[in-house]
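Yeah, one chain of the complex is gone here, protein chain that is, but the others are all in their spots.
Order as written gives the chain letters A, B, C and D; numbering starts at 1 within each chain.
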Amino acid sequence: MKKKMVHIPMPWRYVINAAAIAVIFLIFMVLSSAGVITNYYSKILMLIGINMILAVSLNLATGYLGQLPLGHAGFMAVGAYASGIFMRTASGLPTGLAVLLSIIIAAVVAGIFGFLIGIPALRLKGDYLAIITLGFGEIIRVVLLNIDSVLGFNFTYGAASLKNIPKTTTFTVTFLCVVVVCFFIHTMMKSRQGRAILSIRENEIAAESCGIKTTYYKTMAFVASAAFAGVAGSLYAGYLGILNPANFGFMKSIEILVMVVLGGMGSMIGSLLSATVLSALPEMLRAFSDYRMVAYSLLLILVMIFKPSGLMGTYDFSFTRLFGGLLGKKTGDSTVGKESGE
Amino acid sequence: MSVLSTVVSQFINGLQSGSVYALIALGYSMVYGIIMLLNFAHGDIIMVGAYLVWITMSILGLPPAVGIIAAIVGCALLGVFIEKIAYTPLRKSPRLSLLITAIGVSFFLQNVAQLIMGAGSKTMPTIVSGPNVRLGSVNLSFVAIVTIVVALVSMAVLTILVQKTKMGKAMRAVSEDMGAAQLMGISVNKTISFTFAIGSALAGIGAVLYSCAYPQASPTMGGMLGLKAFVAAVLGGIGSIPGAMIGGFAIGVLEAFVSAVGLSVWKEGVVFAILILVLLIKPTGIMGREIKEKV
Amino acid sequence: MLTVKDINVFYGPIHAIKGVSFEVKAGEVVALIGANGAGKSTILKTVSGLLHPKTGSIEFDGEDISKVDPHKIVKKGLAHVPEGRRIFLRMTVMENLEMGAFTQKSLRDDDLERIFERFPRLKERRRQIAGTLSGGEQQMLAMGRALMSRPKLLMLDEPSMGLAPILVEQIFEIIEELNKSGTTILLVEQNAGMALEVANRAYVLETGHITLSGTGEELMCSEEVRKAYLGG
Amino acid sequence: MSKRDIREPFIPERDKGLTPTIECIGLGIDFGGLTAVDDFNFTLGRTEIGGLIGPNGAGKTTVFNLLTKVYQPTRGQMLLLGRDTKDMTTADANCAGIARTFQNIRLFKDLTVLENVLIGLHNEIHYTLPEAIFRLPRYWHAEKVARERAIDLLSIFNMQDMADDIAGSLPYGAQRRLEIVRALATNPTLLLLDEPAAGMNPSETAELMETIRHIRDMFKISILLIEHDMNLVMGICEGIAVLNYGRLIAKGTPEEIKNDPNVIEAYLGKKEC
Partner (left out) sequence: GGKDKDSSIKVGLLGCITGDYAQYGVAVFNGAKLYINKVNAEGGINGKKIELIEYDDKGDSTEAVNAFTRMVDNDGITALIGSVLSGASIAVVGEAYPIGMPVISASATAAAFTYNEETDTVYSNAFRVCFIDPFQGEKMAQFAAEKLDAKTAAVIYETGNDYAVGLKDAFVKECAEQGITVVADEGYSKGDKDFRSQLTNIAAKEPDVVFSPNYYEDDGMIVTQARQVGVTATFLGGDGWARVTEYASAADLEGSYYCSSYAASSTDAIKEFEAEYAEAYNGEAPSMFAALGYDAAVVLVDALKAAEAKKLKAGTDDYKAAVIDAMKNTSSVGVTSKYSFDEFNNPIKDAVIIKVENGNEVFAQMF
């Protein structure tokens, strides 16, 4: 099992990563200006991006922290509405600034909700945490749906939908958000704080005995997870231009969970991959029309039966490892990433 | 109508829908108890049960008794079949994988039902009928009485089954430690299949009762029902039979009164808020036993 | 009573048991000793059917049981006290004992009495949730539970682990006693000294192979065994 | 019970003038109707190696759980370096200097050996979350220092080569040793070891004994251990306390304990060890 580790020295790792990301981005830009990526494909790509953020953010709470929240769509909803309401009133601001602000507002508001919900919810464990977060998610949806008719103001517009949100989400914005969110989560997980989060997943009592304030770190991971879901919500608001509470029901939370588990718990690359597959799959299956959802569900069952640990297990991909591999030497990140024994 | 009789009527309304929740929650709870699986497909088994009643009675024109048996037996078989095909291969896998498989099965049943039966709902034939009973100024419908009685009887039978029989003992042992249970001479496969059969048969009974009260069957009817039953099971203390019962009735009555005081819009919110409150006060549900991990 | 012939056992790609053969005759106490990870527990698990050998045969009472499910093997009169005890943590002590009698027609009070006599601590704690018992108490419960099925062959996996010296002694006394009253015993132990003392015969296991065998006394005097397992 | 003052450490003359590491005064805990530990009076000096023995179910692990605040005592008081520990949580107790291993191993099984130790070092590493996310110099520096320290600690047990192995895949003995390293990483003043030699063969046990002594000398800390292996207990403990049914029945040097008739009856058994 022993691996010989050859580390690519630090500054180079950054350069390689940054360059790889830039290259991917440039390829997309070139393809889209060449008309290969049509409006349709770029829409799908944005959706994939949004789902990627949702998946990696839930992965933080599920894969890394080891909890099972079933109300992730609630945080997305809070972020989406916060951002949507802001954007509707922010027409005076330059677009770039307004978008940036809207994303930050969404993250902060969703984060606050994450905190308020996390404090009670995290006292519970396992399936009880699952159900309590499910409950909070549903409460958020019900409130968004009914708050206007009860309090008599025009705020979320309930069932009639929050309309006329400027459609500011572009491929570039989405791409940047995905990169930033992944970067945040990645660097966080490779710090002492990240290790504390992992230790809670592994064994809470032992973590406490190592002097880790588990409540604090659980809340931290939960809030971060919620805030990033808020970012996804903000992008979604600017993507669709119209928000309805029905889009953020329990099934949406399940959908995100499916992405995380299918990708492999605790594997960021797995989340990214399965978010891609699962967002693109319904589009690819369009031709099947009636049989589309049957095919989708069968696929879900089959993948789980034949690859129960998810597509990527707990494997984490890194550009530098790939790069090192191409150079014929093995490099390893000895913290978060670990290879599952395939 | 006097206030009191309105309250009593609302209470009966709640008990009736609560009975159905309780039955479904029981099945949920049993399956959860044995393999720690939140069986999301449980609600959809009810849907299949309802269609089975519809097919036997409306298409084949057979009498209600046949419809009832078809639903119960059909659901039990379906439950065992699902367990064998989709859950057995995953017995040693992470629990979440199993959960996702269950979600997949749920989607699958819904969509296949839609393909076969069509998207719209089918109107159920009358399964039981009888005279309404008047208790003072309160009107008790026959269906309500039947529903509540059947639920209570099922519960009692189940309690005896789990506490007094060998199979019940085996179920408890398997739920704790499959390996050790085998070493006691317990057949794990048989026990799990049996649990699924019973749980799903309960879903079948639930389907019949549900069809009596709300005579429509549609491919997506299981989703919300399943979710509410799940909430009921957790509220009562998942894994506990009386807990599922209490949880089911509690949710039914709660919903009835929330709607009655004009807050029906917030019904789901209130139900979940109560659930959250209960869990915060008693983290394992009303009847759940707390097991502290020994360090 | 038990004849194991040339079995090979795998954990996925890991070849844990490599062509092991041994036998246990009726009325014997046979010990299996060996270092950590040698494969002792694996052998017991294979015999009781929790694992199945890839090749080779296991005969119990003249029947091949190498492909039989564990619950059927138990019914044939073989009990296994597994490593780590594996008692039912959420059940009470009493319920655990009842589980032990699962293969019996009914729970017999005299069985229960005998076990309480041997382990008075269990009687005291009858109603306690087994998960909250101390380590030693759990070990007693595990043995008591296995005895409830009135086994012909009892397999014990490190019964002395974590027990107070006085209890270790007691456990070995009980083993001898059980053996005298007709139970055949296959014993796996780290505590090689004690094990060899009670064993009629013993086998030494090293990384999946049997390297030595003989009577308890022979092995006790063997230079290799003394060095490796008895601390010089 | 020996005539020694219950408030005194085993070797009062060694750490004269220093507050003892730990002082328990009438500590007790009930579980429902069951009194698991009662009237537990115990003092451990600054660099002592103490042993806690007693029959199974006597309450030894429970004492550890009380000391580490996993359980809150029903009655009595506990002073850590003279400080009352009343309102502490498990994490606080660790920060205040108590580290432990577990009777049933509790490693971070899916993480590497190095990560296990780094988590132990958690409170020894100082940088904020933003510093970590933006990878500021303090992050690099602190991580580097921590890694070096972790490797140093691992090398006490000669485990530095296993740094990148997954903890759960280690042999049993190595897992026990890793737990000790992780506990040491939290920079304790008191190290609690719950049956450290369980599952080890005699030669491994002998090695462990040496290492425990070495740790005490190197870190100048006190160690309290639970063990049923009398060779180990009698070999390294400077003082031994014996519990039975939750109560102290004897306290003294290994020699005294070995010959205490109460202890022989309740715990050791008639045979000589």
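Quick note on the criterion: a contact is a pair of C-beta atoms (placed from the backbone, for glycine too) under 8 Å apart; a residue touches a chain by one contact, two chains touch by 3 or more.
The structure displayed is predicted, hence computed values, not measured ones.
Asks: Relative to the complete complex, which of the depicted chains are touched by the chain excluded from display?
Replies: Across all of the complex, the chain we cannot see touches A, B.
Asks: Using the document's definition of touch, tell me which of B:Asp44, B:Glu83, B:Glu176 or B:Glu255 contacts the absent chain.
Replies: Considering the complete complex, B:Glu255 is the one touching the chain left out.
Asks: Which of these, A:Ala232, A:Ile269 or A:Met293, touches the one chain of the complex that we don't see?
Replies: Residue touching the absent chain, from the options given: A:Met293.
Asks: Touching the left-out chain: which of B:Ser9, B:Ser106, B:Ser175 or B:Thr284?
Replies: B:Ser9
Asks: For the chain that got dropped from the picture, name the residues of subunit A it touches.
Replies: 38-41, 43-44, 47, 142, 145-146, 149, 158-161, 163-164, 167, 236, 239-242, 244-247, 282-283, 286, 289-290, 292-293
Asks: Mind pulling the subunit B residues that touch the left-out chain?
Replies: Spelled out for subunit B, the touching residues are 1, 6, 9-10, 13-14, 16-17, 111, 114, 118-121, 123, 139, 141, 210, 213-216, 218-221, 223-224, 255-260, 262, 264-265, 267-268.
In the analysis below, only the chains that are shown with their structure count from here on.
Asks: If you take the mean of the Cα atoms for each chain, which one ends up farthest from subunit D?
Replies: Taking each chain's C-alpha mean as its centre, the farthest from subunit D is B.
Asks: Where the centres are mean C-alpha positions, what is the separation of subunit B from subunit C, in Å?
Replies: Using C-alpha averages as centres, the distance is 43 Å.
Asks: At what distance in angstrom does the C-alpha mean of subunit D lie from that of subunit C?
Replies: 32
Asks: At least two partner chains per residue is the criterion; list those residues in subunit D.
Replies: Residues 61, 70, 102 of subunit D each touch two or more of the other chains.
Asks: For subunit A, give me the residues that contact two or more of the other chains.
Replies: 205, in rising order.
Asks: Quick one: which bits of subunit D touch subunit C in the complex? Just the residue numbers, please.
Replies: On the subunit D side, the touching residues are 31, 34, 53-58, 61, 103, 171-173, 195, 198-203, 205-206, 228, 230-231, 266-269, 271, 273.
Asks: Going by the contact rule set out above, which residues of subunit D touch subunit A in the complex?
Replies: Residue list for subunit D touching subunit A: 68, 70, 89-91, 94-95, 99-100, 102, 106-112, 114-115, 118-120, 122-123, 125, 127, 129, 132-135, 139-140, 142-143, 146, 161, 163-166, 169, 182-183, 185-186.
Asks: Along subunit C, where are the residues that touch subunit D in the complex?
Replies: Residue list for subunit C touching subunit D: 35-37, 121, 128, 132-137, 139-140, 158, 161-170, 190, 192, 228-232.
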